[in-house]
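Okay, here's the structure, questions in a sec.
All protein chains of the complex are present and in place, except for one that has been dropped.
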Amino acid sequence: MGDIGSAFGEAANLILALDRTLYGIVLLSLQVSLTAVAAATAIGLPLGAALAIRRFPGRPVLLVTINALMGLPPVVAGLLVYLLLSRAGPLGTLGLLFTPTAMVFAQTILVIPIVAGLSRQVLEDAWHEYEEQLRSLGATPAAAATTLLWDTRHSLVTVVLAGFGRAAAEVGAVMIVGGNIDGVTRVMTTTISLEASKGDLPLALGLGIILVAVVFAINAAAQIIKSAAVRRYG
Amino acid sequence: MELRRLFARTACLVLALALAPSALAQRFIILASTTSTEQSGLFRNILPAFEQKTGIEVRVVALGTGQALDLARRGDADVVLVHARAAEERFLAEGHGVQRFAVMYNDFVLIGPKADPAGIRGGTDTLDALRKIKGANAPFVSRGDGSGTHIAEVDLWKMAGVDIGSEKGPWYLETGQGMGPALNTASSLSAYLLADRGTWIAFRNRGDLEILVAGDQRLMNQYGVMLVNPEKHPNVKRADGQAFVDWLVSAEGQRAIADYKIGGEQLFFPNAGQPGA
Partner (left out) sequence: MLPLILEDLTFAARGRTIIDRVSCEFTPGPRTVILGPNGAGKSVLMRLCHGLLAPTAGRVVWRGGRDERRPRAQAMVFQRPVMLRRSAIGNVTYGLKLAGVAHAERNRRAQQVLDAVGLRAAAHEPARILSGGEQQKLALARAWALEPEVLFLDEPTANLDPGATREVETIVGEIHASGTKIVMTTHNLGQARRLGDEILFINAGRLAERAPVERFFAQPSTAEAASFIKGELPWN
């Protein structure tokens, strides 16, 4: 219990001291995870819509695969991306290893199945309700997909937040492809891991509290925007 | 097929953005080193001087010794700084490194609980101490992760006449982790372990642990630096990497190493150019 108590103290100290390193790390964490979520959403939502509306041979297999990949261990994703981006690997000449770009790449891979899999379910449920009316009005599959995405936007915000949670929380992938380089690729989760391995548990926990607070703030902001939109559009 | 085209175009755009080269025009090299070295705080202390002087940023990827060398074997690092002589020589023999230079040494210390059930406190003979620990079946935490520290530990057992691989018992606990987690484990179990002095000095979760045996010549831990071979790995930044190697063994670099202290205690002892190091 003493450790947990001092953890809150550490967290407060860090914030109040306006520790520049800390803010740099928080900023980088957000940049990496938010970029990854944006990319994963741009890919995952159309994919989810296509899966919700179309029937094609192999669809059940694809659905099961995407759902299973929601549980892809981050460290495995990290290893795969590392092998791709390593100098000894196929994309080595890009020189992306140990950069934030590589971290975004790895996290995007982790988040796509979440966005695609969960949105597919949301959109499929909506399609049951909307299908006859939209087809009656002459909507093409693409137009129908766009309409479904817009109409289910409140549920989809939750889906995207789930994806963000996954990205912001993971350490296995960013550790391997980023290298946890001080000042370059060190993010909240890898810093927490580092401090814990150095034995400074209160500091590690304090950083953990800050990370949770940041994620909480983002979720709260999303909820506020959502409520305002519901009031306006119903 | 509007949907598929839209999807494909979006995916291409996103991939292009993600893969676009970083806007940083910063000159840098990748230094592969060990977690214990980084956690000692050495790099944060001495690298700024080099960066100021040359404008070259040194980006440190800290792993276990074996992993650091493997990283360099794949060409993912420009310079390697580790403390496992035999592994470094093998690395050179395989043609992955240009030349090895001695840089500095630190030492290991034998840590244990205040109660000291094996009765090794104050001794200067590490091998004797290890034999006593085994004899008392006292809990001993090993890193068990193929790191330089782990290799050093196994070698010490061997010198003490113990083939630890086959003679270990339930008192011997292999954590498979870095120095920090191993120390945490030893602290919570009041066990013995072999640690590098640097990590020990910075370690805050000591519990009832303290240094019981130190100063033995056999506990000296030598560091060597190598430029990764550009003949084998053309992407290696030869000039900048060599500049760093040169600086480390120069008077300036060696002084920076000596000047690094925690609580007034020097952690690393520069010995570039020392014969046989």
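Going by the order they are written in, the chains are A and B; count residues from 1 in each one.
Note that in this section a residue touches a chain if its C-beta (ideal position, glycine included) is under 8 Å from a C-beta of that chain, and two chains touch if they have at least 3 such contacts.
These numbers come from a predicted model, not from an experiment.
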item: For the chain not depicted, the shown chains it touches; value: A
item: Residue among A:15, A:62, A:91 or A:139 touching the omitted chain; value: A:139
item: Footprint left on subunit A by the chain that the document does not show; value: 129-130, 132-133, 135-139, 143, 147, 150-151, 153, 233-234
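As a working rule, only the chains that are shown with their structure count from here on.
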item: Inter-centroid spacing, subunit B versus subunit A (mean Cα positions, whole Å); value: 33
item: Sites on subunit B touched by subunit A in the complex; value: 2-4, 6-7, 10-11, 13-14, 17-22, 30, 35, 38-39, 43-44, 57, 59-62, 74-76, 177-181, 183-184, 187, 199, 202-205, 233, 235
item: Contact footprint of subunit B on subunit A as seen in their complex; value: 35, 39, 42-43, 46-47, 49-50, 86-88, 92-101, 104-105, 108, 140-143, 145, 179-182, 184, 194, 196-201
